[in-house]
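One structure coming up, written as structure tokens, with questions to follow.
One protein chain is absent from this view; the other protein chains keep their places.
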Amino acid sequence: MNKTKIAIVGASGYSGQELVRLLLGHPHAEITQFTSRQYAGKPVSDIFPRFRGRITASFIEPKDIAADVVFLALPHGVAAEFAVPLLAKGMKVLDLSADFRLKSAAVYKEFYDHDHPAPELLAKAVYGLPELHREKIKSAQLIACPGCYPTSIILGTVPALRNKLIDPSTIIASSMSGVSGAGRKATEDFLFCECNESARAYGIPKHRHLSEIEEQLGAKLTFIPHLIPLNRGIESTIIASLAGKPDNVLAAYREFYRGERFVRVTDALPDTKNVESSNYCDISVRVDARTNRLIISSAIDNLTKGAAGQAVQCLNLVCGYPESAGLL
Amino acid sequence: MNKTKIAIVGASGYSGQELVRLLLGHPHAEITQFTSRQYAGKPVSDIFPRFRGRITASFIEPKDIAADVVFLALPHGVAAEFAVPLLAKGMKVLDLSADFRLKSAAVYKEFYDHDHPAPELLAKAVYGLPELHREKIKSAQLIACPGCYPTSIILGTVPALRNKLIDPSTIIASSMSGVSGAGRKATEDFLFCECNESARAYGIPKHRHLSEIEEQLGAKLTFIPHLIPLNRGIESTIIASLAGKPDNVLAAYREFYRGERFVRVTDALPDTKNVESSNYCDISVRVDARTNRLIISSAIDNLTKGAAGQAVQCLNLVCGYPESAGLL
Amino acid sequence: MNKTKIAIVGASGYSGQELVRLLLGHPHAEITQFTSRQYAGKPVSDIFPRFRGRITASFIEPKDIAADVVFLALPHGVAAEFAVPLLAKGMKVLDLSADFRLKSAAVYKEFYDHDHPAPELLAKAVYGLPELHREKIKSAQLIACPGCYPTSIILGTVPALRNKLIDPSTIIASSMSGVSGAGRKATEDFLFCECNESARAYGIPKHRHLSEIEEQLGAKLTFIPHLIPLNRGIESTIIASLAGKPDNVLAAYREFYRGERFVRVTDALPDTKNVESSNYCDISVRVDARTNRLIISSAIDNLTKGAAGQAVQCLNLVCGYPESAGLL
Partner (left out) sequence: MNKTKIAIVGASGYSGQELVRLLLGHPHAEITQFTSRQYAGKPVSDIFPRFRGRITASFIEPKDIAADVVFLALPHGVAAEFAVPLLAKGMKVLDLSADFRLKSAAVYKEFYDHDHPAPELLAKAVYGLPELHREKIKSAQLIACPGCYPTSIILGTVPALRNKLIDPSTIIASSMSGVSGAGRKATEDFLFCECNESARAYGIPKHRHLSEIEEQLGAKLTFIPHLIPLNRGIESTIIASLAGKPDNVLAAYREFYRGERFVRVTDALPDTKNVESSNYCDISVRVDARTNRLIISSAIDNLTKGAAGQAVQCLNLVCGYPESAGLL
């Protein structure tokens, strides 16, 4: 069987690197093009020495992309421009940026401070969270892969909401992220000595990811991201008032995710190290009977389930491969 | 002027080490005794090589303590036993354990799972948070130095409560702590490879520190501690529903802490690295107008303002020294 | 084709965990038994939560092992005891401990301070470094997988020695290792706060690994290991006086390792992050013309090429599988 031909546009960041790692081990797909304006002409393995001996290709200019499926690992705003002609040529597009995650161009403008570059595509795009939108993903041409914080928070919260276990007006999500989430750009704030031995909240009260979390959950919430000295990993702690006195919340979560390959509902509280470099989302819950609140903890690798891994999971759905192909 | 003679009981842990560091630089106090059952007879600088050349003393058995002021850096349950005879001899006792932080022996038993070893002393003890109890501390013989999480959460929340800016029934505190908070005992969970690249919630919903937080705040709350890969530092994020539409919360905080030497109310969100090895508590606030909640972030060094530094601050109050002596 | 049945004895340490990770992805092998005295009866995924959902087996007592190939991930001294009956039953044994790495029982005693528990097996064992002993490994029943430091130092030094580029009496190796090399035992020295922000030499001048390095290289050398705050990774810097004025040392290294799948001779100096979780050994060299010395730098992941990955590479040779099966 011929392998699916993959182009990765903007392959030089951390999500791009993780995509490459995963696709190199994919049994049914092969990367045929790597593009990077910054590094065009240079061997991919010069920029990512960990792939030396495994990739001989060089980065190309992003103008002549030709592939079955194109992954866009670009900054928001830029991805939409690229998507338009690729879609017109009939290619499938998996976008890792924020450009197509929202249905509303107005909300996009509110959170991203500029007009949406291709609002006509918003209705067409499918939010690439397989656990919630599996069937739509299978037939989509344009998939908006979820953000890292949203993946951890949405997967953690949806079972409680759908089972009406919590009051939707009381949701608070406090997350901690590793530094790779900030990307690979040279900024003083993300120097080793500024991040090591540092823990800090940022981007409150209106981090951009909040928009897609609220759209997917259908609830308004408070979201507080924190930066901590990890390379990879996000832990999200979600707190909400219980609606009534539910019996066995953990069992409800297990039932909700029954059959899901990449969500593990666990007795123990999640730890980012247990999902490192994997596509799993680990979730556990605790009832605080004293205050009648539910406490949910979820952990993912921000580069895998929070970005590249989830994109590959979507690729598998789009192409009809086993959902875990290349991911275990 | 003669220096105040200090004994440190249980000086071999991280809080003990920080006490030693601070007191070595104190202009009016000198450590005359270091006790440690485990290391009795060994030079202090063998256990803490960073003090080589600065301390020639050896650890002694804790039975013959004689000093003006005794710091207890012992596990909870053990400290109370030591305190009783020292108090009887008229020494001042600054206890860094949890033994005397609560007024209620019943709450102690609920959270610590055993009867309080010296309940008759609970009424006598003063909670050693100078920003709230300065006058009582000055004349106390027994001071219960607050826990690290409680220090960061109480200092962050009290101004909002006292100014009636928030609904006390809605408080949620989510904290992140460095690993030194777990102490210096050899446990697999705190090995380097188990903590590095790891972020995890633990001890929910009823961490022991919750009891003193609630007693000091006079409110029931949800508290979620997390362990992250820092040596030192705690960031606490506290969220509560606003009572009304307050004008300028930051100004109210500045007013509340006016004249306080060790609380800095800042525009920027706090970062643990800015309080590392210092006795400061940095606090900032954000109003989330969309959900009408207040978000408070506070940062301390868990070993300094969260333990040894605050104890020295209390020492200064007890002895009538400038409150920042030895702390800047 | 039936998969090779694998038993892992002592699977609860870091090398054992890495073995499990690699073998779970191996196309021709399956782990059928996990043994651990300490954890017998407990699900493997309780001890290694990262494997939840992928392993349902529990640890068993190590007494009834039955498999085609047995990996011993045990402390030295203990492994030999286990090997004897397994070999007698005709199983193949890949030992990750130091027990069978030396040919001389006298040298073993000199470096390990006790008599060798099964000296009669020393002649039978093959040193499991495929780049040097590929043919012997293929037909061996007992394979002594090399230590982590030795792998990085031997691979880095052998090309210079075989090509007579350096004076063998002048070799000095200075290595830096991540903390997982110390194993998963609860020891104060390896607590997070003792290793983070710490760099230190240790075990000089006669670290146990020196014995196998010297035996493999046929030269006496100075070896200085250092512990640094990484989870995984070893960088070894090897310095020796040049014999003559060699033309192109890098080319000689490239030639020496031509066709080797897991050694990458690079222009750039190696970085442990580029070999993390991979079976590669990256090597580069620099000539110091001012002092006429050769400087060699090599980097491996101590748990992969330095332990479990190399053991799987040996398994592949023993079983006639492609040498990189399960390793890319």
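Letters are used for the chains, namely A, B and C, taken in the order the chains are written, and counting of residues starts over at 1 for each.
The rule we apply is simple: a residue touches a chain if its C-beta (ideal position, glycine included) is under 8 Å from a C-beta of that chain, and two chains touch if they have at least 3 such contacts.
Treat the numbers as computed from the prediction; the structure is a model and nothing was measured.
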item: Hidden partner chain, touching residue among B:141, B:163, B:274 or B:292; value: B:274
item: Residue of C:133, C:184, C:209 or C:232 touching the missing chain in the full complex; value: C:232
item: Options C:30, C:46, C:271 or C:323, residue touching the unrepresented chain; value: C:271
item: Given C:61, C:135 or C:197, the one touching the chain that is not displayed; value: C:197
item: Which of B:184, B:226, B:264 or B:286 contacts the chain that the document leaves out; value: B:264
item: Residues belonging to subunit A that touch the chain removed from view; value: 14, 178-180, 184-188, 190-197, 229, 231
item: Contacts of subunit B with the absent chain, listed as residue ranges; value: 24-25, 49-50, 52-54, 197, 261, 264, 266, 268, 271, 273-278, 280, 282, 328
item: Contacts of subunit C with the absent chain, listed as residue ranges; value: 172, 174, 176, 178, 194, 197-202, 204-206, 220-222, 224, 226, 228-233, 235, 237, 239, 269-273, 276, 286-291, 293, 295, 297, 299
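Everything below uses one rule, namely that only the chains that are shown with their structure count from here on.
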item: Middle chain, criterion being Cα centroid separation; value: A
item: Pair of chains joined by the greatest number of C-beta pairs in contact; value: A-B
item: Residue-number overlap at the subunit A/subunit C interface, same or different (half cut); value: same
item: Where subunit B and subunit C are represented by their mean Cα positions, the distance between them in whole Å; value: 45
item: Computed distance of Cα centres, subunit C from subunit A, in Å; value: 36
item: Contacts with 2+ other chains: residues of subunit C; value: 197
